[in-house]
Structures are given as C-alpha cells and as structure tokens.
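What follows is a structure written as structure tokens; I'll ask about it next.
Missing here: one protein chain of the complex. Every other protein chain is in place.
All chains are identified by letter, namely A, B, C, D and E, in their written order; residue positions are counted from 1 within each chain.
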C-alpha cells in the first residue's frame, strides 16, 4: 500500500461540555497541525498516489472554512464537542466529499483510504482513518 | 478507526546480553520518549477516544515504575534483554491492565487497540501494537 | 555561556484588533508550545544551570494562569493584542519575577539571561530574550 | 505486532514528465529523509525485531546507490517518474532483496512486513508498505 | 530582543566544485526547509515584530526564484559553490532588499536583525545572521 501525506494547519476557539473536560469546559483554543494521508494500492499512470498540488489546495480550502473561527458558533457543530478526534473525522468527511466531486483530479478515484491526523500540541494528537 | 495519542518519557540504565548487541552489552542507558496511541471504532458519548487526562496520568504512573532506574536490577526483567521493542510490549501490557482495571474510566472499555512507541533517538524507534 | 531549556504548552482563545490581522481579528485560538531557555556563565555547585524540576514547575504554574482561557477577558491584557511575540515577553516577565522571588531556588540568582519561545504552528514561532 | 524503525537520508536530482508536475518538470532535487520500519509478530531469541546495526548498514548501502546522483541518468529508472512514492517502493524492493539474501542476519527471515517512508519536506512525505 | 520566525521550503539541483565535496561534486539536489527569523528591540504599534502575512509572502516569492531549478544554471551563482551556508546568506540578502523596498510593510523598517536558516536534512542545517 502506498501513502502520501500533506500537512497544513488551522487555529480555532471552542469550549467543551461535560465534566470530563475539566478546565477545557471554558472557552479556549487550539492550533491544529493537520496531516492528510492518502492511500492507494497501485500508483496512477504518472507514478503518483494523488496530485499533491490539488491535495494541498483542497486541504487548505477545507481548513479555511474553520480557520480563525470560534467553533462554538459553527451551525454544523451545534450540540457537539469539537474534540480533536471529532474534528479529524469531520475533515476526513470533507476530504472524501472533495475526492468524490473530482476536486483532487480524476485519478483520485483510485484512492483506497484516507487518514486525517490533528496534532494539538507536542504531546497529543488524534486521527481518523477510513476507506474511500 | 479513531486514534488518540499522548506522549511522555522516561530515562533508564540497562545492558544487553548477546554478541549481536556489540558495545550495547556494556552498562549504558537511554531516554525513551513514549507515545501511547489508543484506538476505537466509534467515539464515546463525550466525543472522545479516551479521557486524555486519565490516559496521561496512567501512562505517567506506569513510566514512574521504571523511570530513573537500572532495568538490570528490575526483578520482572531478569534474564531478559530490555530492548526498545521489548519495553514497548511491556508498557502495552501494563496499559492494557490499567484499562481493564478501570483506571482510564468506564468509557475506555470501548477501546479497540493500543500501540506503544518508544523513540530512543532521532534515528530509531520501536513499537508494539495489539488489540484490546 | 550555558543554556538549559524546558518545554510545556498552553491553549487559549483570543482575537486581534487592527486591519493588519485580517481574519485573525475574529475570535480564534492557539496552542502555544513554550520553550523557556535559562542562561548562565558558570554552572552552580551542583553542575546545573537551574534546578530543572523547579523550572518546570514554575513554568507550568505560570502557564496555568492563562491556560484554557479567552485572553480577551484577561484584565491584564486589556487594550493589547496578545500576539505570539507579546505573550513571549509576558511569560519572560513572569518567569523573571518568579526567579527574583526565589521560586527557582537560591542558585537561580546566578542566571544571566532568559529566552521564552512560543511555537504557534509547524511554520511559525516567536520569542523574547532579555537579561536577568 | 512489533515494529522497529531506522532513519537515514539521501540527496538526489531529478525531473518529472507530465503536465501534472508543473514546475517540477524542470531539473530540480530533493533531500529524502528515509524511515525503514521493520515489522514482526514475535521477537527473535535476542528480544529483537531485527539487528538494528545490520538494518542501518543495509539501508545506508542501498541509499548509497542513489545518493548524490541525478536519477534521470539512472538506467533502472528510465522512462519512469521517480516520484517520492515510486522511490519508497523501490527502496522497499531493495530492502526486501537484502533481507532475502541474508544481509540483515538469519533472524530477519522472521520479519512480517516492511514500510519505507520518504520525507521530502516538513509538509510532505510518502511511503510504501508491503508484506515480507 | 524579540524574534519572529516563518518557515517555508524549496527544492533544487546543484553540484559542487572542489575535492572537499567528495561525491557531492556530482549533480545531485536538496530540499531546503527555510526559517526566516526577524528580530527587533521593541514591538510595533500593533504588537508585532513584523506582519507575518507579508513576511511569509515575501519569503515564498524569493524562494520561487530558485525553487524547482538547477542552481548550476543560475547566472547569479556562476563560479560559486551553492552550499547551504552560501544560500542562507543569499536569501538573507534578498530578504534585506525586500525589507528596504517596503515589501514587508512600513513597520519593518524597525527590524534590527535577520537570520536565515536552511535545514538540508534531519542531521544538518546552516544559517546566516546579520543586522538590518
């Protein structure tokens, strides 16, 4: 299996609901350094997993819908805790949608899986990986 | 599959038995930067893979049983080479035990797998991954 | 000149005032991974730049006064843009104060300088360095 | 499953054919920081995944056949785009061959899988993983 | 003294002249991960060392003049070994020129110094620092 990874980041505010979160129930924020890892069984005819330029652009475009925002005000996330692992899944869903709409080029239809990892500090990260 | 990772470290002395180890047969030591990666299929009701606070505390408590020690004097490791990969497995076993005894909270019963990685330098690391 | 560095992190929300900040004028947030670098000309009688345990505790205690908070609500920062470079200086001032009050031990009076660096992402950081 | 990783690097020139590559069609180059990750189900009798000394030597020897070269002049790669993902597979094949020829020691016959990752910058990497 | 750093990268081919370079006399290449560190004594009226958006854009624009190129064909570098340390100085000169022409905004006239660091692998980097 081949994998190709591109990295970007976004910066948001949010708060959590539930005693388990302790002080993180207060409004605070995070920088998320995001790795999008695309997987496929065989390379395409150009010798690629995916067009790295398109992959970077689409990742950046998706992050721009959340970047420099308070996620507590995001209608899509109402009633949800926007934990690192939850956001990893949300970005996975948005990238899968972009792939299906052809935004990463026609060869991206040959992708087998996608993993999205969010690094929230030098000691913690979370990811979601699923098939395509 | 979701994953969540917490990082900590410990510093030990040890020596190895066997010609394959060359100069590492002498008493020396290592810093191990440890990643504990918890995996589960679906998030719990708080939107979490695991309570990151409890996970960090338990990892730290387990590392404390080896930290600042000469592993050659550790009764549990008698007759064993405490290689990086062996220690990764040992920490996996201890974290699995903590999960089963409820130390990472009741929701941790939904975890699917655990990977423990020990970084021993900027050029080498080892890990053990197993189901839960 | 000797230097010794300890690392920790904190996670905050804030917004900026001024057109130069573009989308960062909105309420957003950041993870700051903090390096506190202590410098001195000669080691103390224990062979240390500073007691690393006390240095880590004091850094953590100072970060706790901002961690998981919205800095826009912090009285001390009223009317100020809490940029990365501004916060580096603020943490420098608080650490200098802790050193002067003896919180890092008596030997810390021999420190010559302090640098505080805040990493806000994988591509940007800021620092403040000053004498002691 | 156990894993053990060793890291090295090589520096090459190359160019790509195909409009998808944009400016990378021109002769340019890259530093590839290479991670070779060896996997096995059970440790060998020394408590090892693989002899880390032999693994490092063989990885270095294989990289030396490409290091400080223009890959466009490499007969083996004629007519192929030497993309990061393609090179990851090539290094996988060469390491598999070395394992089969006994270059990583007799215990290496117990290895289960190998993953080769090439980091081409702070924001992009590619890998190939296959069984042994 | 305050510092602010932005990071980017470029990928080039080149060769060196002189026996000291050994195999690097052959045409090869490198990825350079570039840190541009801007320093000033006091923050500007917005609480900034420099407008990070403009700084990133100018660094990217300067790197674009070398990115995906064979530096052996660059007229400006004729007869020079484009070593990592030489290139760090070249990028310093180009950034100083951009600052003087106002490309980083009027407040950038208050900058005191600039350091440019080129990371060529996980084990080697070079930098040039000079006043402004």
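In this text, a residue touches a chain if its C-beta (ideal position, glycine included) is under 8 Å from a C-beta of that chain, and two chains touch if they have at least 3 such contacts.
Keep in mind that what you see is a predicted model, and the values were worked out from it rather than measured.
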Subunit B, residues in touch with the chain not shown (by the definition above): 7, 9, 11-14, 23-24, 26-33, 67-70, 119-123
Touch list for subunit C against the chain that is not drawn: 1-8, 43, 46-49, 51-53, 56, 105
Chain not shown, touching residues in subunit E: 18, 20-22, 80-86, 88-89, 117, 122-130
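In this text, only the chains that are shown with their structure count from here on.
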Chain pair equivalent in interface to A-D, over half of contacts matched, among A-C, B-D or D-E: B-D
Chain pair with the higher count of C-beta pairs in contact (A-B, D-E): D-E
Separation of mean Cα positions, subunit B and subunit A [Å, integer]: 27
Sequence positions of subunit C contacting 2 or more other chains: 122-123
